[in-house]
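Apart from one protein chain that is not included, each protein chain of the complex appears where it belongs.
Which chain is which? They are A and B, in the order written, and residues in each are numbered from 1.
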Amino acid sequence: MSDAVATPPPAPIVTGGAKTASSGGDGIEGGIGGTALGDRIYGGIIWVFAICVPILLALIALEIFLAGWPALHKFGLSFLTSSDWDPVNGKFGAAPSIYGTLVSSAIALIISTPLAIGVSVFLSEFAPPWLRQPVAFFVDLLAAIPSVIYGLWGIFILIPALRLAIIPFLRDTLHLSVIPLFNGPNYGYSMLAAGLILAIMVLPYIASVSREVLLAVPRSQREAALALGATKWEMIWGAVLPYAKSGIIGGIILGLGRALGETMAVTMVIGNRPEIKASLFAPAYTMASVIANEFSEASGDLHLSALMAVGFVLFVITIVVNAIARWLVWEVSRGNKS
Amino acid sequence: MSDNLLRPSTAQKQFTAKAVQSLRKRKAINSLMVGLIIAAAVIATIPLIVITGYLLKFGAGSVKWHFFTNLPAPVGETGGGMSNAIIGTVILIGIASLFGLPIGIGAGLYLAEHKGTTLANTVRFLSDVLNGLPSIVMGIFAWEFLVRPVHHFSAWAGGVALGAMMIPMVARTTEEMVTIVPVSLREAALALGYARWRTSLTIVLRTASAGIVTGALVAIARIAGETAPLLFTALGNQFFSTSLNQPIAALPLQIFTYATSPYEDQNAQAWAGALVLIALIFLISLIARFATRGQFTGTGGD
Partner (left out) sequence: MGSSQEPVATNLQVTVKATAAAEAATKAAGTALAVEGLSAFFGSAEAVRSVSMEVPNQRVTAIIGASGSGKSTLLRCFNRMHETVPLGRVKGRVALQGQDIYGKGVNPIEVRKKIGMVFQRPTPFPTMSIRDNVSAGLRVKKMKHTSQRIAEIVERALKRAALWEEVKDRLKDPATGLSGGQQQRLCIARALATEPEVLLLDEPTASLDPISTQKVEELVYELRGDMTIVIVTHNMQQAARVSDRTAFMLNGELVEYAPTGKLFTTPTDHRTEAYITGRFG
């Protein structure tokens, strides 16, 4: 078919750059476009940067654990159960701090979850389109305010408000003091203060995740409920919320993760006292705030090691909580695709 | 039994009455819940207004010119400023970006180009976990790793701590932005004879650059306000210092110190500092928004 024609000899396409002729592409890793040296170097560099993440995490875990080991070793399990935190006498029981972290976070979730879900439901079911952006913006912006500024506001606005108005109102006017939770001296600096501030700080995280999952609920779900004669609330409660349930729970756990680790705002309003008291009005401690408060002036190596150990406990708890939250949100977004 | 639809039977009347009563109850519940929802929405928007209001009220009064030019005054004296803290924050952001941006962008590129592999999935998951790490934990780690061995606090230890916090954020946004770049663009470059690494760096990265820059600025805005990682690394400094090997002042640290101080003048300056910090964060966020305007995006025309 082809007769040889006098054409100039073709320039060679064999060059030294190729290692092998790969006519098989594995497509995914490195085989694309030939195994040129540049590809190898580039691939290597981004691989190194990528594994910085697991390495960093492992390094953090290791360093903190090793630094905290002396205290953990000395006190054993009582480190977690003893409420005797006495740096002066070398006694370190972290129970008050752990208790404080858990309780303040619980208060934060109890207060902020209904508000967060409420505002998200409002945005997805009731708000006219022009109102959606501004309100969502207002709520999301709360996440941008630094913790120390929340603390500043807490010290000069919230604490006086608590001490002068809110706590007296709860304790005396409403006579809630019959319940141990609401009974006790009034300093202002309290578990309640920490819980309130945390509630505000955590609100945008729960709200934004909830908003996303609510908006992702298909119209058909809503229309089906309404077509059956449901009221708007019945539609929300019966059709929309159940569909968005796992996502919202994921958002709540995400908020929990945030609350557990918050430091500055909490340190500035909680009173920093290593005691477990029933009253919400009593000063308290959290794991994050004990570290922030005592680290710079730690009296001796054991004290330092104890604080590191507290840090390690906090590290483990937040990792577990964040992993669960992430898995939940991830599962939901995968489920939505099917 | 009624044989006439116009004259309902007793049973039918009772049934209708129950249905109407039930409907009334359901409607009442509906009104109540809708009311609660709207109340929740209103309450949720209040904190921002309140906090911003007080910031402006207490901060604006104290932000005088000398706030930006003077160093902190000795205790008890007025007229001090936070010039060293403002500069310090800028320097710390610089160090953090130098450390955190390349690693974050590189990791993000890896995640985008090796989607679906076990390593990529693991890194992505761990990156999210790292993102949720309490900043105080990062702070004590940085102390243990960067301060303790050399026996002194330093600016660069604080910067690195902040940079480490940036890595997961930047990696995720970079991954998202690079993934959005259509495969057809890569193919067009490959078909021209571009090597894979060249395609990634000159075509894909460039196309995604606006989004990546935005992501970087958002991460910077977030770490600009962090205090805890700096408590035991940068430590804070009453004097003017730009040395990387010495403690350095920073806005969040200064706010914390002054807020918890017993002196009113310092408290007032804490508010001023807070206002300036918020303004800085706001400014960075604004720039982030405008970084995406005016870029070549998508295909124009018809």
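Here are a few things to note about the model shown:
As a convention for this text, a contact is a pair of C-beta atoms (placed from the backbone, for glycine too) under 8 Å apart; a residue touches a chain by one contact, two chains touch by 3 or more.
The structure presented is a predicted model; accordingly, all values stated were derived computationally and were not measured.
The hidden chain makes contact, of the residues B:Leu190, B:Ala268 or B:Ile287, with B:Leu190. Screening B:Thr207, B:Asn237, B:Asn267 or B:Ser285 for touch with the missing chain picks out B:Thr207.
Annotation for chain B: contacts to the undisplayed chain at residues 182, 184-185, 187-195, 198, 203, 206-207, 209, 295-302.
One rule holds in what follows: only the chains that are shown with their structure count from here on.
Taking the mean of the C-alpha atoms as each chain's centre, chain A and chain B sit 13 Å apart. On chain B, the positions that touch chain A within their shared complex are 26-27, 29-30, 33-34, 36-41, 43-45, 47-51, 54-55, 58, 102-107, 109-111, 113-114, 116-117, 119-120, 122-123, 125-138, 140-141, 143-145, 164, 167-168, 171, 190, 194-201, 221-222, 224-228, 231-232, 252, 255-256, 259-260, 267, 270-271, 274, 277-278, 281, 285. Put simply, chain A touches chain B in their complex at residues 28-29, 32-34, 36, 38-39, 41-43, 45-54, 56-57, 59-60, 63-64, 67, 114-119, 121-123, 125-127, 135, 138-139, 141-142, 144-153, 155-157, 200, 203, 207, 231-234, 236-237, 254, 257-258, 260-264, 268, 288, 291-292, 295-296, 307-308, 311, 314-315, 318-319, 321-323, 325-326.
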